[in-house]
Each structure stands twice: as C-alpha cells, then as structure tokens.
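Here the complex is missing a single protein chain, while all its other protein chains stay put.
Right after this comes chain A.
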Amino acid sequence: MAALQRLQPVSHVAVSGGTHGNEMSGIYLVKHWLREPSALQRDSFSATPFLANPLAIERCVRYVGRDLNRTFTKQFLNSKAAWDEPYEVQRAREINQLYGPKGSAQAFDFLFELHNTTANVGACLIASVQDNLLPMHLCHFIQTHCTLGHYPILLYNLPDQEAYSISSVAKHGLAFELGPQPQGVLRADLLTQMGALVACALDFIDLFNKGTTFPAFETEAYRFIGSVDYPRHPDGELCASVHSKLQDKDFLPLRPGDPIFQTFSGEEILYQGHATIYPVFINEAAYYEKKIAFNKTEKCSLSIPALQRE
C-alpha cells in the first residue's frame, strides 16, 4: 500500500442542483440554501450553492438545447461562441468561468452535483475514474458515517475517456444520484437523504481541513464498461421493454442467459454477454434517446492510501 498522501486544504466548494432541470431534489435543496445558507457552513469553509441550468429548471425539462452534463469537455469549453450554439454550451462556459477553469490552479477545489434518476439505484456516489484519492476518501466516510442507507460507488467514465460532467470543472468532484424518482416529482424521503449526504460530505471536508488523518482502506466500486440499448424496430421504435425480472435490480448481478427484455408479443430476450455484470441505470427515462436501456458495470476493488492535509 502506498504511503500517506497529502493534499492541499479544501477552501472553495460548490454544490450544484438542476444540472438537469427536472431532477427535483437538488433544485429544491439549492433554492432553499440560496435563501438559507447556514446548512452549508462549516468552521473551515462555506460551500456555495448554485442552479446549473436555470432555463431548463424554469421549464422543468432535462435540457433546452443539449444535455448540460455532457458538455463539460474541453472541446465544448474551449470552443468559440457561436450565435446558433445550444444554450447549454454557453452555460457550460459560464460555469467553467465561475468554478473552473477546468484543469487550472484557480478551479474550485470540490464541486458536488445533485441528481435524480427514474432507475432504482438507491443513493449512489458517482466519481470519475481518474480522480481517485479525495473523492474516494469522501465516499468511504459517507459509507461509514451516513447511516440512512447503503451507498454504492460508481465510476462513470472509461479509463481513457475525459470526464464530461459538471463536477469535472473543479479539481475534485462527486455526484449524488438518488432514485427512483420520476422527473418533475419531489419525494420527501429522497430530499431528506440528499440533504443528509451533502451535510456528511461537508463534515468530511471540514475534518480533512482540520488535519484529520484518514487511514488507508480497501473499497468495492462499480466501474462502467458499456451500455445496452433496447431492441428496436428498423424505424427506431422500441419493440420491447425492460424485463420485469431486471426492472429495479440496479447493482445486482446479471448473468449470461438472464432475461433482460420482453417484447410486446410476450417473448423474452436474454443477456448474451460472456460474464456476470452489474447493471445500473436500468430504465432511466432520459436514456431512451441516448439508446441506453441499462449501463453495464463490473465490480472492482480499490486500494486507497491514507490521506491528510498538507
């Protein structure tokens, strides 16, 4: 195991809600914190709440022009402003100015993004595969201190794939993804859980800033390896739905030969892969247009060295 790692203290922290304008938990919480910021204050810092996609929030839609949370790549952030560009490209550049620039020394230290999904993921913690130290310690702290549930860790991008979500603008980032919740609906249980997760995360950062040593640990995580689309007719229309045996089974093993879809005529379609995988985001409303019925992940074990501030 590697030796103790040291990182600079964390002083600039942001919490974004409404990266997708119809994912209500984060939107409601951020609006509340904008009126009442006390819950985001700690001894060593205060987190800044902000609404990421105001136009989409106003219309209660995921996005207006293009998915904001796929627009934080260098290609979009460094592109020249054009009169006909989607609203979200301009907004991504603004957010990059405020909380980045991505990859620079001036960028915020930590950015949390708050999401909901129609899939039965429970409460999962989503990090980029490249950013391993501080976010992993934070996840481990949540898993051991936040007692309201079980918090699987999901690494969302492929090893050679640039991190594209809003939290990649900061030096470190983490997404809280809570479901199932329909788009446009605010459930009290998930709202409470989301608030508790943010509170726990800020507690960790405060302890870190105060010099706490966080010991090394091993943790299990789910690493994204690809996705599976719905069976479709030649014209692109769905010809099957997620099978009732797969529906709601996020993070549970899916083995070759297990049913994954059922056609409207009643036939079963079975999983043709070679190995057991762990499906996530099963039947997410926003992913029909992205041609994803579910994402495939594999379980991996991470060894994380001890951590203390410089």
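Brief remarks follow.
The definition used in the following text is that contacts are C-beta pairs under 8 Å (C-beta built on N, C-alpha and C of every residue); 3 or more make two chains touch, one makes a residue touch a chain; residues count from 1.
The criterion applied here is as follows: contacts and distances are computed from a predicted model.
Its record in UniProt calls the unshown chain "Aspartoacylase", which is the match among "Exosome component 7", "Glutathione transferase protein", "Aspartoacylase" or "Serine/threonine protein phosphatase 2A regulatory subunit".
The residue from A:Q5, A:T73, A:Q247 or A:Q308 that touches the chain not shown here is A:Q247. Note on the undisplayed chain: of the listed residues A:N69, A:N96 or A:T118, the one touching it is A:T118. The hidden chain makes contact, of the residues A:D43, A:D84, A:D160 or A:E237, with A:E237. Among A:H12, A:K31, A:K74 or A:K299, only A:K31 touches the chain that is left out of the view.
Touching the chain that is not shown, out of A:V64, A:V89 or A:L186: A:L186 (per the contact rule at the top). Contact between chain A and the unshown chain involves residues 28, 31-32, 36, 60, 118, 180-189, 191-192, 237-238, 241-244, 247, 262, 264-265, 283-286, 288-289.
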